[in-house]
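Note that one protein chain of the assembly has been removed; the remaining protein chains are unaltered in position.
This part shows chain A:
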Amino acid sequence: MLEVHNLRKVYGDFVAVDDVSLTLPEGGSLAVVGESGSGKTTTARMIAGLEAPSGGHFAVGGEPRRPGRVGGAERRTRARQIQMVFQDPYSSLDRRQRVRDAVAEAVRLHRPGNGAAVDDRVAELLGLVGVDERQARSLPKGLSGGQRQRVAIARALAAEPRVLILDEAVAALDVSIQAQILNLLAQVRESTGTALLFITHDLAAVPHISDEVLVMRTGRVVEQGPVGRVLGAPRDAYTRRLIESIPKPGWKPRRRPRPDAD
């Protein structure tokens, strides 16, 4: 579904992303894990078309993405391929637009039709993400962070994308709400076949959402493979370090020497 080869991004003489290759199969789920400065978000933004790569290339659904500006029709085609949900749903929603209208707008853009068909599709999307009638009539400010993130997911799904990129999409949410959204995403993937590219700093969330994982550090991929193998038997020292620093029963924080210290 998504094939990325040797992607690279350079700002001046700073290399933000260096030689990143990845594959996301049809309906698959790949997690990209890293700390700040790892290049995970820049990688996601290049794939979403929000940032121009300095090198490398990628293909969506077998079709190579050509760099440069594109027209409206091509933009809509691309939107149907890849949609992105961000960490802060508040900033990605129009604060004067009611939730139902925000979703309807996205539906009309991608599936022009009569009023009834649009209404049905909006109801279907809001039902899928668990937003009720009262919430649908609210403005974004009347919703909690978790509800707003549900709306952002519904809007992204309106385009019927083949790939949904989630950039730290649960990072700002309360623990009890994070679990709801992770479960929702797993359910969306199952019922719609949308492939997920899950960008996160939180390794612990990965087994609940992805089959494959890729670990990045300072712009490079240090390890990738099936989630069970990478988390169960990490081969790279940095992956091990990441796993060891997650609090769990019996864990005590320790000062550790950094693997290949920077």
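Rule of thumb we're sticking to: a residue touches a chain if its C-beta (ideal position, glycine included) is under 8 Å from a C-beta of that chain, and two chains touch if they have at least 3 such contacts; residues count from 1.
As a convention for this text, contacts and distances are computed from a predicted model.
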*One chain is missing here; what is its name in UniProt, given the choices "ABC transporter ATP-binding protein", "Electron transfer flavoprotein beta subunit/FixA family protein", "Autoinducer 2 import system permease protein LsrD" or "RNA polymerase sigma factor SigM"?*
"ABC transporter ATP-binding protein"
*Which of these touches the unseen chain: A:52, A:204 or A:233?*
A:204
*Which is it among A:197, A:215 or A:242 that touches the chain not included here?*
A:242
*Mind listing the chain A residues that contact the chain we can't see here?*
35-36, 144-147, 174-180, 182-183, 186, 201-208, 227, 231, 241-249, 251-256, 258
